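One protein chain is absent from this view; the other protein chains keep their places.
Every chain is named by a letter (A and B) in the order it is written, and numbering of its residues begins at 1.
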Amino acid sequence: MSTEPLLQLDGVGIHLGGRQILSDVSFSVHKGEFAAIIGPNGAGKTTLLKLILGLRPISAGRVIKHQTTVGYVPQKIVIDSDIPLRARDVVSLGMDGHKLGFSLPSRSRKEKIEQALIDVGASEFADARVGELSGGQQQRVLIAHALVSRPELLLLDEPLANLDIRSEQEIVTLLGKLAREQEIAILLSAHDMNPLLPVMDRIIYVANGKVASGSTDEVVTSEGLTELYGHPVDVLRVRGRVVVVAGD
Amino acid sequence: MTSGPVLVALLVGGIAAITSGIIGVFSVLRTQSFAGHSLADIATTGGAAAFLIGVSQFWGFLLMGIAASATMEVIGVQRRRGRDVATGVVLGGALGFAALFLYLGTQRTSTTGASFSILFGSIFVVSPDTVPGIVAAGVVTLVAVALLGRRLLLTAISPDLARARGVNVRLTGVFFLMALAVTVSLSAIAIGAVLSTALLVGPAATALRITRSPVKAIAVSAAGGLAATWLSIWLAYESYYWPPYGHGWPVSFFVVALVLAGYLLSYARRPRRALPPRSPHEGAECSPA
Partner (left out) sequence: MFSSLMFTGLMANTWIAASIVAVIAGITGFFAVLRGETFAAHAIPNGAFAGAAGAFLLGVNVIWGLAIFAIAGALGIGALGSKARHDVVTALTLVLMLGVGALFVSWSTEYAEQAYSLLFGEVYGVSGGEVWPIAGIGLVTVAAIGLAFRRLMLTSAMPEVAEARGVSVRGMEIFFLVVMALATSMTVPVVGALLMFSLMIGPAAAARSVTARPGLALALSVAIALVITWLSIALSYRTNWPLGFFVGIGGALFYLIGLAARELGATRAPAQTA
């Protein structure tokens, strides 16, 4: 890993709707690193991601983005099953969907799209309607959409939510592969860290408006989380899985 | 102002308003306002067909509406995403036929103005021999609602609960749609097929904003619709003396304007308040974050 972080947050605070959602958030993500923002629903994970994308105002601290292309993968897209958009078309929008005019077909475009589809294992259903794909299949297509612009940092908003266990594992494996082989930094949010333990380099644990960042062993301990939550919490390790339980 | 046509207008308008006001409340509670809109478009075709055959347009509105409502229940028209396109296109076909019938009818009878009166109402020229039919239709509908009222409310709150209590939800639904069809035809003869949904939707929605009690809402809705309609008849009569002179403004215009005004006034009484939850409306597009 290079020493210069792609993304760095220093003492960032988020104040929205009259509430202090998060304060003093500090962490960094390096090239090829797999980082996960873990926390219960409503903790502010999505808000944090949107803030990094520049879609939410920062009320304190700063966000430093090293000159990187950032790819964004939303949790899902809402598309009717009869809308005429194939998986392939969604990926093609990732190349230049934000520009004016329309794109002329070219060989290099086609190849890049094809490659992205292969990378995520979506070639099989590339010509199916996006609205008819399963949750896991759609997630792959959205990742390909982000990949095709050759990002160095990939941001994913709860990619594992609403997926069955098998799809969950497939997506995690895929993301881990992207981090290792293509040296893309991955930053995603999730409410359960267990599926991610095999691939996660860094955990950013969000609770009680605060954040603790580091390796899983460093951060996910009974003492550490008790301090974070502000009330007794036990961390149990059962056959390689982590269970966080509220104490008395 | 006590001449024959005006009295007939007040009677027909009154029946239309009261029936629409009452059925309208049920239709909003059952989130079936969309069905009312569809029936209105189909009623247009029926009215035009009646005109072509040479019968009073009320029968056209009525028969077409009832046939359509029976079919709708059989097909199971629900308000679901993607259904809006299907329904819209099919209704377009129905309106196409309305265009044809109106044209052929005008050719056949060489009367002008029939199109306008079918589409936008002809309350001052309702032929006296249809009046008994209109009154009968109104009375039958109101009696039906009186009998079915509680079941309609129950099925609106929870179809499963109603079934558990032994109510035939399907049959109740069919009866209601038919009542809706009859109501639409009453409203159509009063203010025209194209504008008929105003009487059905407006007073009911206004009443439901002012009160949560269904019984009170029904009373307020019927009263409001009646007031709007009678006021409109009077205004239309007076408008003969307004510019452009000698023409008179259409009753239907006043009705729609007053109904909207009434709804907006209800905001003054009570700021924005949520209505009973409705099913996702057709055409809801992808919602951005």
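Observations, loosely collected:
Here is the rule we use: contacts are C-beta pairs under 8 Å (C-beta built on N, C-alpha and C of every residue); 3 or more make two chains touch, one makes a residue touch a chain.
Since this is a predicted model, take the numbers as computed values, not measurements.
Only one residue from A:Leu16, A:Ile79, A:Val199 or A:Val242 touches the chain missing from this view: A:Ile79. Which of A:Ile58, A:Leu93 or A:Val235 touches the hidden chain is settled by the complete complex: it is A:Leu93. Touch with the hidden chain on the side of chain B covers residues 33, 81, 84-86, 88-90, 92-100, 102-104, 106, 112-116, 119-120, 192, 194-195, 197-198, 201-202, 205, 244, 247-250, 252-253, 255-257, 259-260, 263-264, 281-289. Mapped onto chain A, contacts with the missing chain fall at residues 53-55, 72, 74, 77, 79-80, 82-86, 89-90, 93, 96-103, 123-130, 132, 142, 145-146.
Just so we're on the same page, only the chains that are shown with their structure count from here on.
Between chain A and chain B the centroid-to-centroid distance comes to 52 Å (mean Cα coordinates, whole Å).
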